[in-house]
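The block underneath contains the structure these notes are about, expressed in structure tokens.
Every protein chain except one is present and positioned as in the full complex.
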Amino acid sequence: MPELRYIDAIRRALQEEMENDESIVILGEDVTLGGPFGATTGLADKFGVTRVRNTPISEGAVMGMAVGASLVGLRPIVEIMFVDFITLAMDQLVNHAAKLHYMSGGQLRVPLTVRVQGGISGGYGAHHSQSLEAWFLHVPGLKVVAPATASDAAGLLKSAIRDDNPVLFLEHRALYWTGGEVGEVIEPIIFGRAAIRRAGTDATVVAVSRMVPAALEAAERLEESGTSIEVIDPRTLAPLDLDTILESVRRTGRLVVAHEAVTVGGIGGEIAAQVQEVAFADLTGPVLRVGAPFAPVASSPVLEKLFAPGVDAIVDAVQRSLAFSRDGAPA
Amino acid sequence: MLPELGEDQLRELFQTMLVMRRFEEALITLAGEFDVGHFHVYIGQEATGAPALGLLEDGDFGFTTHRNHGHLLARGVDPARMMAEILGRETGTNQGKGGTLHLSSLEHGFPVTSAATGGCIPLATGAAFGFSKLGNRRVSVCLMGDGSLEEGAWHESVNIAALEKLPIIYLCENNSLEALGQRANEYPSSSMAASPLTGLAAVFGMPAVAIDGFDAGEVHDTMNIAIARARAGDGPTFIEARTVRWPGSRPLWPQLLTGELDLTIAWDETALPDEHVEWHRSQDGILRFTRELIEAGNLTPEQALEIDAGVKAQMKEAVQFALDSPYPPPEAALDHVYA
Partner (left out) sequence: MPKRLYAEALVGALRRALETDDRVHLMGQYFLGLTEHRELMVELREDYVERVYYPPIAEVGYVGAAIGAAMAGLRPIVDIATASFIFQAFPQVVNEAANVHYMSGGQTSVPMVFHFNQGIRGGGAAQHSHSPQAMLWNTPGLEIMAPSTPADVKGLVATAVQSNNPTAWVDHVRLFDTIGEVPDPDYAIPFGVADIKRSGTDVTIVASSFMVVRSLAAAETLAKQGIDVEVVDLRTLTPLDEDAVFTSVAKTGRLVVVDECHRRCGVAAEIAALVAENALGDLTAPIKRVTALDVPIPFSPPLEEFVEPTEAKIVEAVSEIAG
């Protein structure tokens, strides 16, 4: 299979969907130039500036405009330059996009895709490094997608664009230039189906976005000491494939959830809450969470390292989980 | 024209502009050898920032943007500590928490720097609200780019400032001409249908003027009037200072496309380079200011070069200080979440 970089896979999915559906338009700052990282490079030449449209720096208005356009037959894709700037569009996204189908009693549909990139890399500091997925998971009506591989980025983006609901498509900046195999034909990937990235028997690690490669590396390392780790990539966070996670936890008895967002209030808490409720008797260890510490992201490269949890943190959590015995004292 | 200032003050202003320029030239050079991450530069706008901010008094606040380096330097923040912050060192102005996007120095009147477009506008308006309620005759300066007028926060804030007659100056530095992605039909903005931009403030009933941002004298005089008006409790002023985007800021990453500033161009036509002639001849505010100083007899070419040599040496030290400074201990990342 040919190799494509994550960002090129995104561009290919955008291009193929635009070729097939004339109602798709792209709106965002500098998108005719490719946006800040080149995801839309060349699309304006191919589809014209009517369909690939530069906007002013007006996130709130652009988001609202896309919602309005989606109501009358377009299928807009909005690019917000950094996920941190989605704060400027929160009212339109949370109070409008997410709710119009429901509030109208099913009369309206909002087939909107919001592409954003985020995460920690490059010393961008507190205003350009966040992972905000938990906010949007907390908003009923939104779907939330977080691809970890080039192939998933392409397939999930196709599904996002074809979905009749507002979908938040979360790209990780640090994954943009990582390569992966992508099929000659990109098939849409159905939402709500997790991928088991590695099978294992001793503990389950659910890893989100960039934590997937970190978890796989942690699994390699743990294998050396004879520990077998199952790594699950949920791929879509809303809807969430709890069944695959539960099936795994019932086998391993131990669960670690790893994400780059702040631990407090993050998706790790939600998965932990669901798993302990449904599989309480099957858990032989506490559900442990690996996430960013409770602080804004610092800019200094040395300080920044403390925020993005990595292989060490996952290995440590797995080992702590394995050391726990339910009838004895916690490790 | 030259600001109405004494000879010493004019030379200080000249030196401040050079500090602003040489600092960022040094930064761009450093970025070629050392990964400093993404950053934005103020080069080309020194003739706006230096005279405008030189008029502020202790206790006055400025709220700036991602393009903040020049503003802090104009109010005397130590370039060594700024460079250290940009490199993420413990000795940096923000102890490594902020970086290039968020350089802050409370003692110099820069309490915090937001890197979200338009983020500074409500904050600066609020500081003016606070000063007004405290009755301390301080003023707040909102240092904004023309792009932030595209955000809704502008309209909400300027309305409040006008209603409350707040002591604020919205100094909008319009550097859009020839910028990357510019697509407006006419000067002066990248993506604003409104023209002139002053109309966006004038409708709120405040003085709104467009000035030449390369003209230090015009900047100085206009700011002087606006600050006096704010201190007197007569309310806000909007100033659009028009500059041209420095060619080196047109790519996504700043590059020294016009070379390092060569002051001799100011008095020696033969030194004019073949490329970017327009920039050197009429657009670079520092060259223009230098010419004006020499013509008026406030400065000789020799004095100019001597001041510049001192500034260059200072920047070399600043870079060395930053490189020699230790990184903060990693666990310091968890300090200062709460006061």
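A and B label the chains in the order they appear, each numbered from 1.
Basically, a residue touches a chain if its C-beta (ideal position, glycine included) is under 8 Å from a C-beta of that chain, and two chains touch if they have at least 3 such contacts.
The structure presented is a predicted model; accordingly, all values stated were derived computationally and were not measured.
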item	value
Contact with the hidden chain (one of B:1, B:106, B:252 or B:271)	B:106
Touching the absent chain when the full complex is considered, from A:62, A:249 or A:267	A:267
Contacting the left-out chain in the complete assembly, out of B:163, B:252, B:272 or B:296	B:163
Residues in chain B touching the chain absent from view	61, 63, 92-98, 102, 104-107, 111-114, 116, 119, 121-131, 133-134, 136, 138, 140, 152-153, 155-157, 159-160, 163-164, 335-339
Absent-chain interface as seen on chain A, which is shown	84-85, 87-88, 90-91, 94-95, 98-99, 102-103, 125-127, 132, 134-135, 137-141, 238, 261-262, 264-270, 272-273, 276-278, 280, 283, 285-289, 294-296, 298, 324, 326-330
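Quick note on the criterion: only the chains that are shown with their structure count from here on.
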item	value
Whole-Å separation of chain centres (CA-atom averages), chain A against chain B	38
Complex interface listing, chain B residues touching chain A	36-38, 85, 88-89, 92, 94, 96-102, 114-119, 147-148, 150-152, 180-181, 183, 190-192, 252, 327-328, 330-334, 337
Contact footprint of chain B on chain A as seen in their complex	29-30, 32-33, 36, 54-61, 84-85, 87-88, 122-128, 293-296, 298-307
